[in-house]
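Complex shown without one protein chain; remaining protein chains in place.
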Amino acid sequence: MNFFSKLMQLDRRWVYLLLVIVCLSAYYADFTVPTIVENETKAIYDFIEALEPGEIIFVAVDYDPSSQAELHPMTYALVEHAFRKDLKVIFTALSQNGPGMVDQALRDLTDSLKLPKTYNGIFYEGKEIVNGVDYTFLGYKPYYAIVITAMGQDYRILFPSDYYGTPLDSIPMMKRVHNYDDISLLVDISSGSITDAWISYGQGKFDFPLALGLTGVMTAQYYPFLQSKQIMGLMGGLLGAAQYEHLADNPGLAKDGMRVQLPAHLLIILFIIIGNVGYLVTRYRERKI
Amino acid sequence: MRSYLEKMKASRVLLLVLVCSLLLVSFSTSLLAQTDSDTDTPADSIPAIAAPAQVTDLKAFDTDNDHGHSITIEWTLSADDGAGAKSVISYEIMRWEPFVRDSVMAARDSLGWVQARINKFEKEIPLAEESLDEVLTGQPFLDSLSFLVAYDEKDTSFVLTSEYVDKTLRDTIAAMKRDLPVLKVRAPLLPARFDSLLILLPKEYGKYPDATIGRFDSVGTAVSGVTSHENSSAVDSRSPGFIPDFIDYYYRIDVQTSDPNIRTTSEIVGPVQSSGQWFNSGLVPVLIAILVFTILTMIFVQLAKKGMDLYVRPLAGIEAVDEAIGRATEMGRPILYVLGLGSAADIATIASFTILGRVAKKVAEYQTELNVPCYDPIVMAVAQEVVKSAFIDAGRPEAYKDDIVHFITNSQFAYVGAVNGIIMRDLPATNVYMGKFFAESLILAETGAVAGSIQIAGTDEIPQIPFFFVACDYTLIGEELFAASAYLGREPELLGSLKAQDYAKAVLLASAIIGILLINIFPEYGETFKSWFEVID
Amino acid sequence: MKRQLPLILVFVFGTLMVIQYFVPHENSETVKGFLLDWIVIIGIFALALGLWSLVQVSVAKINSRKENWEYPLVTLASLVMMMFFGFTAITEGASLWSYFLAITVFLIALWMFLQGFMGQAANRNMKLLSGLGLLIVFSLLAIFDSSWEFKFYTAEGLTNQMFVHFFDYIMIPLQATMFALLAFFITSASYRAFRARNLLATLLLIAALIVMLRFTPGPWGEYLAKTSAWVMNVPNLAAQRAIVIGIGLGIVATALKVILGIERGYMGKG
Partner (left out) sequence: METVSIWIAAILTLGIFSFLYKDNPLYKACEALFVGVSAAYWAIVFYFDNIYKKFYEGAVTAEEPDYFLWIGAILGLLFLTRLIPNIGWVSRWPMALIVGATAGLWMVGYFVSNAMNQIGNTISNIIVRDAATGFIAWGETFGTLVILVGVLSGLVYFFFSKEHKGVFGATAKVGTWFLMVTFGASFGYTVMSRMSLLIGRVDFLLGDWLHILR
């Protein structure tokens, strides 16, 4: 029995053991996943990076806890980037369990923004982000198609006051902010069909720059909109989130996830290659005999 | 006299001047006040909008091919929608509502609410009492009762007075306090009685368009650019916004702008009534197709019975079944048959039953052991029946035991855990997985591979086919699962129906090709052709 | 009668449901609603049958004293305990000791009965009697112990803290871990099965590799991401559609065979 045929009959328990070792060492080893940034993600990052302090971006949080693992990292990375850049953010949550997601993200981000940090070599002072000054959370309203259309005229039509009950007119950052004309970018982070409404009812009618953050499964079917220039950027799943974290030099949830995902995938690919080499070699030898 | 007159004149003039100056002052102050309020509004409020053009060609009709309780409204867009002033945000669909319907509905809902409270828990008695007071003293309820009483005077057959309602509910609560069997006491109060009122009262008390007894109310909104709306409700009369059939409705459409005060009202259409249909004419293509399929099947079954030669191409997974049973016999190991997580209400499971029947018959003939762990109790019962009959057919009824087919649990992963245990402990020579499978497909198949069993799988759950395909020795892909019973039994009837199935497939294939040619060469015909297939379920 | 009537019933109900599909009227929906309700209700009775089968098979295994006979004991005990939790409510603030005592007494009583009915004849009566005695003790506990009570008509058992605990700390972790086994199995399956044996296997392998490599670092990363999106949107869509159409026809054909009585295998074809 030579090496290759032994390899072919490798007990699967070795495979399992290797997977465990790879997973655990990914948890503890000190390494960063090299991330290849795709243009679709970079487009979003560059766009936000180029904005002037004080400009407003709109983040539509359209997912609920079931897809939080994939999409929360995106929200965190993108919004933190925006706040560090002194941009202002308007949030909506048009899926029923979405407000909880925004709430949670805002709570965590308020804490992490208090710490001073250096990103990409630039030092940022820690700061307190303030509701009404740095961000406004409009909240949830049913019938997203109508909400999206109505906000093209004025946010006040369906959201006379924000999620916490403050009238929009008395919120400092909302003074002179009426509709999509007053925002620089709209990012929809979504796990469902609301994305289609943002594209057709929102971008299609009011023509604002739209970027998407989607679950991994959905990503493939939205590439055509990139080509038709209806969306300016696209982040797909944990991978897209990791790319954004990489660009923003702010490793977080997604990069943590990728630290396990990537070695695990590589291990599987390695096994496939080993298996095939073994197979081809033994077949070649058998033929010779 | 003259002086008097002069005096008079002077005083009059004085009076006149006084009055005039007063008027002037008040007028100018009011004018000032008005300009003041104008300047008060913040400069960044919504800019003023001109009233948009109204919608035209408004039509309302009973929604076709439905279960009733639905009216479709169609209109032509306002001239300012997407064009002109571009000020249209949405269309509000308004329906004329006699007040009486409102109040009957409100009374019914609030009583229903109290009743739900009463039904719930004893510890909520104080709560129930409180809500009862709230309802009985509430305006909508009192309104409706005055209507009821008025109605009562005309037609004594209907007895539902405030005293009656009050008494019934209070009796119920009292009974609850004394721990009497409440469920019987509360019976006389029937929300259903309100349902007939909903239909009867508006006819008598809500004649259109007497503005004293009704008004237009919003029943829905459509986004700008949309030209139709379905005003519908559930069939259950207790559902919110219930729309009774065979009642006159009147509609109009309001064009809304970003300013809630600026809207344009359309003309009114009506009366229109909703009703259910007895045949869905949109399904004619389906009906024809199903009939053709049925006739094809019958013809080929007859032909097959008469001895027509029916070729079927070999299917590796099926041929493996015989071989696998033989192998199990040689090795003296059992055969494991898994019916999946489907219920008896899944066609894939029904297909699996027939395969199980053939397998069980062969097993009985070869005198091998069979083990069928089940996830669903009904499936278990049916499978027991199937295996029992198969053993009888094979002439070995004594070999049948009820624990060949046994229930485990209807929890997906506990079931998988148990089946894994069976695979590792009994080391079956062959595992057959046929039916509906979900995430567990790969867990089962990999465990089976460890145990060294020959594995044959088949499922119609598309996401799971790849896992079976990769981990099992033979996999029936999708439709092959449904064809398997014909292969195993080789009975002419089943082979005949397989032939019919192939013809149906050929027809579909041909229609796809024809459709593609048409739509690319004669787009209009193509679209019509395509629409036959795009039947809404 | 024994064989014909069921076939007639299948034909009648099958045709009824087919016709029902074409009738939008609410009466037709009512008919459908009732049939589905009945199936649900039959399902509950069937569940009793299922549990009975589980108990029977477990008892038979315990009785056989063959290898692994101890484990069905665990199954039976946990089954009884969980049922007990589901049908009882613990008084708020009460100590759990008397509750546990009651369960223990109940379990021992059942064990005595099991032994008495299934075991050797030698001390059968003895065991049955002690089982009965324990059952009486248990009933007394149930009646006089105010720290817990049976609740059959209100779903308070579903919020019983023991029921919730068993769900949260036994069912959920077991379920999640069983599911997580897939991470290992998907690895071993790809190692074992993705081999370039022939053209078809090679296609399978290449498609899997493209998709798995789509986010690995390297200059090919972005290119493979695009390619895998194309693979999912084009060839994958096409093949899925073909499978879906095939399954549709298979289901129609099978259902038709069942309704017309050509396929009788599900009833044990005789």
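As written, the chains take the letters A, B and C, and residue 1 is the first residue of each chain.
Simple rule for what comes next: contacts are C-beta pairs under 8 Å (C-beta built on N, C-alpha and C of every residue); 3 or more make two chains touch, one makes a residue touch a chain.
As the structure is a prediction and not an experimental result, all values here were calculated from the model.
Interchain touches from the omitted chain, evaluated on the whole complex, reach A, B, C. Residue B:470 is the one among B:372, B:470 or B:488 that touches the chain missing from this view. Across B:51, B:79, B:262 or B:414, the residue that sits in touch with the chain not pictured is B:414. Listed here are the chain B residues that touch the chain not shown: 183, 186-187, 189-190, 192, 283, 285-286, 289-290, 293, 310-313, 315, 344-347, 350, 378, 381-382, 384-385, 408-411, 413-415, 417-418, 420-421, 424-425, 463, 465-467, 469-470, 477-480, 483, 498-499, 501-502, 505-506, 508-509, 511-513, 515-516, 518-520, 523, 526, 529-535, 537.
Contact between chain C and the unshown chain involves residues 2, 5-7, 9-18, 20-22, 32, 34-52, 54, 68, 71-83, 86-87, 153, 155, 157-158, 163, 165-184, 186, 190, 194, 199-201, 203-212, 228, 230-249, 251-252, 254-256, 258-259, 266-267.
Although one chain is not displayed, chain A still touches it through residues 13, 16, 23-24, 27-28, 69, 216-217, 224, 228, 237-238, 257, 260-261, 264-265, 268.
Simple rule for what comes next: only the chains that are shown with their structure count from here on.
Mean C-alpha positions place chain B and chain C at a centre distance of 26 Å.
Listed for chain B are no residues, as none touches two or more other chains.
Residue numbers of chain C whose C-beta contacts span two or more other chains: 186, 188, 190, 192, 194.
Across the complex, chain A meets chain B through its residues 12, 143, 145-146, 149-150, 152-154, 156-157, 169, 175-176, 178, 201, 205. Taken in their complex, chain A has these residues touching chain C: 10, 12, 15-16, 19, 33-36, 38-39, 219-221, 223, 239, 258, 261-262, 264-269, 271-272, 274-276, 279-280.
Residues 65-69, 121, 235, 276-280, 283, 286-287, 290, 293-294, 297-298, 301, 343, 345, 347-348, 350-351, 353-358, 374, 376-378, 380-382, 385-390, 392-393, 402-403, 406-414, 416-417, 425, 439, 442-443, 445-447, 449, 460, 462, 465, 467, 469-471, 477-479, 481-483, 485, 489, 493-494, 497-498, 500-501, 504-505, 508 of chain B touch chain C in their complex.
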